[in-house]
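The full complex has more chains than appear here; those shown keep their coordinates.
First chain written, first letter: the chains are A and B, and each begins at residue 1.
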C-alpha cells in the first residue's frame, strides 16, 4: 500500500533539502535501500539521489568540499543499497552496547562452503560436496540459518534444491553486488578446463 | 579440522595419532584438505606432484585413523576411503610402462589422475578465495549496521492487520513449522510422471525401511515389491553402495546362493551419505555412458 503522492512533500521545500530527506528516510531503514526505492519514495530522479548520497558519504568521511573530521557513522552502499553504519574505528566501543548481531566467526569449513556457493551459484549441495570433497549438508543448513545462503530454486532435472548467497551475505562482505567478489581465476590454474570435471 | 591440519603439517602421520585427534563433522574438512596438507609438506607443486610418496603417506594416514580411533571418528574418516581408492588406482597407473596407454583401462586410470588433479586445483582455488572472504568479513564486522526498532509513531501508521486465522489453524501452522525441521525434502516426487527416475539414493532409503528392524533379510525378499527390472538393478547397486558406506553387512554362503543383508548403520544414517554421483538422474540415452551407478529412467 503506497501513500498518496499528494501527501508527500517536495523535499526541496523542507529545511536541509534532499540531503536531509535522505538522512531522515535512511534513519528508519533496517536493510540496505536502493537508489531506485529512494528515488521513487522521494519522487526525485535516480541520478540526483546518487549524487546527493555520494556527497553525504564524503561529508561523513571528512573528505567533502567542506573538509572537517570524520563522523562516528558512515553511509555505505553495500548489498545493493544504502545504509548507515558505525565507523569501524569505534568497534570496541560499539560492541559494548550492541549485543545482538555479534556473529561468531565462521569455521573454515563454513567459509569454504560459502566460497563455493558464491562462485557457483545457484548450486546444489551435491555439487558443493563434490568440490569440497566432504558432505556439506550440516554446514549449508547452518549458513541458511545464519541468513548467508538461501534456497532459491530446484534443479529442473534432478529436483535438487539449489542454493545462492543472500543480500545479507554481500553486506557481511562489504560488497554492493556479486560482481565485486574477488576474481577467482588467479587462484585457479587452467580454470577453463575445470568445468568439465565437476561432479 | 585444525587438529587434522596440524597433524599433517607437523608430520605426525605414522600411527600414533593418540595426541588428541578428534573429528567434529561440522569442521571436518575432508580428504582434499589432507591431500593438500601432504603436498604442502613435501613442497611439491601440485601440478607436477610425484604421486607415489603422497599416495603411500595418505594410505598410511587412513590406516592409522582406522587403527587408532573410535567408531565415531572412523565414521567421519570414511570419506577418505573414496580418495584413497582413487589414489590406489593412480599408483597402479604409475606402475604401467610409460607411453603404453592404448589400453582402455590405462586411459581410464590416467583420466582418473587428471580428474583428481583438476579437483584438487579447484579445491585449492576455493580455499584460497575463502581466506580472502574471511578477511573481508573480519574487517567488515568492525562496522555495525543501523537496525533499530521502528518508532512507535511510525509503527502505529501501519495498516490494521487483517487476521482470519483461527486458533486451530494457527496451531496447525505451528505444528508444520516445528515439523519441517525433521524432514527437509531434497527431491521432488516424480512418481506422477509417465516414467519415473530410479536413483540409488531413493532405493537406499527404501532398503533402509525394509532393513531397519535389524534382522537379516534375503535379497529376494528385498526385491519382492520391485515394480520393474530396473528397480531391481538399482536396488542391488544401492546395496553395494550401502556396503561401501558400511551401512549394511552382507553374507553369501556360496556363489549364486541367496544374498543376506543386515542393517548396521546408526539410526541417524541418511542416504545423503552416499557419494554424490547418485543424485543426478541421467537421461535414458546417457545410460550406457554413465554406467549403472547413477540412475535410469524407467519407461512404461
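Just so we're on the same page, a contact is a pair of C-beta atoms (placed from the backbone, for glycine too) under 8 Å apart; a residue touches a chain by one contact, two chains touch by 3 or more.
None of these values were measured; they are calculated from a predicted model.
Student: Per chain label, how many copies make up the complete complex, given that just one of each kind is displayed?
Tutor: The complex described by this file is made up as A x2, B x1.
Everything that follows uses one rule, which is that only the chains that are shown with their structure count from here on.
Student: Just give me the whole-number Å value for how far the CA centre of chain A lies from that of chain B.
Tutor: Centres of chain A and chain B (C-alpha means) sit 31 Å apart.
Student: For chain B, which residues are in contact with chain A within the complex?
Tutor: Residues in contact with chain A: 1-2, 25-33, 47, 79, 83, 115, 118-119, 121-134, 136-148, 150-151, 154, 159, 186-188, 190, 272-273, 276-277, 279-281.
Student: Where on chain A does chain B make contact in their complex?
Tutor: Against chain B, the touching part of chain A is residues 1, 26-31, 73-74, 76, 83-89, 91, 94-95, 98, 101, 103, 105-109, 111-112, 114-116, 118-119, 124-127, 129-135, 137-139, 142, 154, 157-161, 171-175, 182, 184, 187-191, 193-194, 197-199.
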